[in-house]
Every structure is written in C-alpha cells, then in structure tokens.
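Below is one structure, written out as structure tokens, with a few remarks after it.
Certain chains of the assembly are absent from this excerpt, and the rest are unmoved.
The first chain written gets the first letter, and so on, giving A and B; residue counts start at 1 in each chain.
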C-alpha cells in the first residue's frame, strides 16, 4: 500500500485511511499544484561509437536461434529507472541481422517502425508483403500486423527499431503478443505491393481503398523523402524545425499510426532554429551532417549515426554547424498520442 | 404556373388547385413511382476531328480583348436542352490561348479543372501561384480561387476545361462571380509552390498544414501520374475500370474538390472490363491509345483527343483494342456529389 502516513497531529487518522486503501488528497498538494509537468525523462545523446561496436559484438552473444528472437541493443534513458524506455513512451534500439538469418514472424499490439541504417537487400515481410530494405527507408509494422525479417543479402543488415512499448505495455497495460506458427509467414502479395499500390502520393487507387487506422503503405523509400525535402526547402520552412516533413497515412493525411509519428528533417546549411517546447517527446537519428541540439541548458553535438532523446515539455533548438552541407534527421515522436487525447501543447520561445 | 389541369370528372377541382399554386400528387403517379432514374443525358462522343479545327478557328472569331474572357468551345450534350451541359452536372470544353495572350483573372463558385492537351510553358496563376502547364498535367482552380491564364510561350496552348456549372449555377442557383481589378493577379508565391510544398505524396509538411476543403495542391504533374499507373498495374486492377487512379486531396485522402473527382486510367493491352453502372456521370478524355466504350447498347470507338460523355446510371464497359499499347484516359466525375448526399449507388453487371 503506497499511501504514506505522515507523522503529526492526525497520525491515527491517516493510519486508518491507509489501512482502508484510502488517501488524503490534501497531503499531496505540492504534486497536485505544480504548474508544469514534472519531467522524468533526461535529454541524452548516444554516439554511434557508443553503440555500434556492441551491436556487432551481439552477433557473438546472441546466436540466431528461436529463443532470442530479436538481436537488438536498446537505448535506455538513464533517468527513467524501472519505466525502461528511450523516453517515457518510446523505446528505440538498433537491430542486427546477419546474412542468412531470419528473425521469426510474430505480431504484437505495440506498433513499430524500422529505419534502415546499413545494408541493402534484406527484407521485412509485413502481412504477406515482402518489403526490401534499402538504406534510410522507413518500414512500418503497425499494431497487430504479422512481421518477420530475413537477410538474403551477403552483408549484415542494421536498422533502427522504434516502438511505443513504454506507453502500450507500461502505461496502458495493453500489450498482446503472438508468435507465428512458422519462422516465416507466407508471402502472398507481390514484392513492395503496398508501395506500388499506395505509394504514389496524391494518386491513389480509385476503388476499394482500405480504411485502416494505420497507414496501409508499409515502406516509404528514402529517395522520395530526400527529393521531398529539397522540394519543400525551396518554398517553406518551420522556424523551429526548418525543413520538416511528416510521413503520413496516404488515405487520411494523418499520422502513420495512432501512437507514433515519423518525420524527416533537413537543417539547411548554417540554419539555427528558434527554441520551442511541446508536450510530446521524440527520438532523433542523424542521417547526415553535423550539428547540435540545445535541450534545456545543455548542448548536444551530433554527427551521422548518433541517436538523441528529447524529453517532453523541454526547450530545444537545432543548429546545422556546416555552412555548406545540409544536416538530415529522422525522428520518431509520440505527438499523435498527445493530439488524440487533447494534451498537445506547444510554446515558442520569446 | 406549371400545374397541368387534366380534363375529366374533377376538372373544376384541379383548376381551383392550379389557381392557388397547388398540385395533386396523385396525378403524377407515373413519375413518382418509376423504379429507376429517368436519365436525360445522352452518351455522346466528340471526335478530335469534330472540334479541333473549330477551336483553332475561334482564334479568328474571338480577338483577345477583355469582353471575351475565355476562348472556349464547349461540349454540349444533345439530350439536355436548356440545361446546357456535357452531362447534367458537368460542363467541359476546350480552351485556346495564343502566344502573348492573357485570359484575365477572376474567381467563381463553380469549381474548375484544366487538363492540358497541347503546348508547353503557358501558365495558370492560382491564388498568387504561377503554375506552368505541361502536357497532360492537371491544374485545379477550386471554388472561389483567383485564377488567370497567360501564354508566354511561342506556341498555342490548348487545354480541357471541366466545371460543375450545371450543378452549381443551374441546379443549386449558387453561382457567384467576381472579376479581378487587373488582368493579372500579382504572383506572390514561388512558381509551382504548391507542388513543391504538398506534391510529395505521403510526405507532407509537419507543421501548419492548411485545412481547406479543396486540395491545396494546384498542379498534378503527368510524369508522376504516368508512373503511378505503371506501378499500380503491377499489383491491382478494378474489374470495371482496370488500372484506375484518383487524384486526391493530399491532406484528407478525399476527392480533390467537394463537387468534382478527377481520375487517370490505364486500360492494359487487350483488356475488356466488366460492365457496371453508377449514379454518377463522367466525361472522359482520351490521352493515348485506341479503344471503345460500350454505353447501354451503343459502342463508341475512340482514339487520342476524343471526348466522351457518360450519363448517370447507365451500363458501360471499356475495351482496349490494341494488344500491345496501353490506352490512357483522363476523366472528370460528379461522384463526390453523390457520395456526400448519400445518393451514390453502383451495380455490377451479372
């Protein structure tokens, strides 16, 4: 029983409450009347050098047998303790799949994204569709979709995994999991079918479009994303995030999944953004370039391959330190959750 | 007063009704209890040879002065009489703009689309954005958006105009019109800004997206459309329309405008579709290839440049007569109207 019994004039009263699983709200005033959120997520930067070697060594530690389903090294926010996440809602990690290996098929209610870091030609099969992975592609495996990974190429495949596990399993106690009877689900659709069917942007099949909550487009190719960043750069930019695109659900224009938002961002050469803060948290992966993000009072200098955790409701601003090359970031955010629940707030620095 | 007074036993009674602007429903039973719509739109094919010469000759008839704002030859359904339209809700025509000419700026509540037939390098300015026209691009000028056309190229520019005038002006009496004070509105945005901002498909600006009812993307480039048709052809096709894409609103996935839907369609070599009918009507333009559409009992053989009117609730099926080349169709439909009002019905032939 978690209710504390304070020493003092009404000790017996409070003890009696505690025995009955009751608590006195008036004893929690400091907590109740805090004007802003008490944030328990730390800003944190994992450099590529911090994790890359250990991911490769994981190949020796984890032999590719069924018991160890996924060879993933996770980024654990040092401030979260038992809540175990990269932020309070998001968990990210890097996964390694060696040539010839298969990460067996399963499905779960936590939603996941993969952002491909290295290699070319492995695949994820999602709901019967084999999606070939190329560098910096985004692959979605929404809530309760069957998925398995296989590496038929000759080189190791590495990607960033991002999930809403701390929210879905931890906070909401809604994690369901099911293994597929076989290591691989059958491939029932043409390779890359969803991209060919729904990946042409504003041109969509005129009949029988699915009405799924999550995006029916499982792969977003980097080549298109890179082009889109350049196109947008010519006409508009956000003061806080510079050239900032969201991967959207092609049939609703909304977030790709109800709990996760995915973004590609270009900081043009020399750009310094204005600080802002919002109730959502995020995890960034540096695709290219060198820059820095100031979070609260602390400045984090980053380069290609680094991973950065942004806590909720914390001032932050980005800078591209190069005056010649753009810096490119991929990020994952819980903003859809805050919007859906009427809790999204954003404030620009004065 | 339109109420007919029938001869017969109650002639005085009916005459008294008519004097008071009253009518007897029971005298209209045949009309009231018809099981299916009485369609007053004829299927009709305008061959390119029928209209092209007259459009060119319009250059001599209409000198480019303010009084004659638009040099358009319209396709008039022979069955509609006073209702004046290509179908009962749609009016289409071909417009000619000579080198150096300007079609002055105005706006109106009828919504319009342009599908570019010939020429390269003229432009439409829509809400301050200059959209360069290339062959087979689609350009939107939604309800109440300022727009003017100019031809700075060295060749005549010809496009297909499509509007919802018969619905908006005729049926709903809701046509508003306003000329711009000058021939040209000022250009306030970069050339092709909307395509660069919103034209990257599922990649959309992550902040401040507009919430317009009509698509904020004013140009849909043919190169992308053509690619999308090929991509879709590899994975799916409709039994009634074969490879059939809708141009969509990038922020909602819905129709480009509340009254008009736009479609690009590929009939693969040798394809013959299964007949169906729907309450919506459409106008087709043949982009490439040779084929035929059977509407009711009549077969219409078409080729590049032809225009075809499809009446509502009429059986129709398409065939590509070539076994080697795809046939490509652009079409304009009033389907969004029927959907919005709960009146869309579709039936497949047995």
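General observations
Assume contacts are C-beta pairs under 8 Å (C-beta built on N, C-alpha and C of every residue); 3 or more make two chains touch, one makes a residue touch a chain.
Quick caveat, the model's predicted, so the values are computed rather than measured.
Because every chain is the same sequence, the assembly can be counted simply: 2 are drawn, and the full complex in the file has 4 copies.
Please note the rule applied: only the chains that are shown with their structure count from here on.
After Cα superposition, the angle needed to carry chain A onto chain B is 180 degrees, rounded to a multiple of 5. With centres set at the average Cα position, the gap from chain A to chain B is 43 Å. Put simply, chain B touches chain A in their complex at residues 189-190, 193, 195-209, 215, 217, 220, 224-225, 227-228, 231-232, 234-236, 238, 240-241, 244-253, 263-265.
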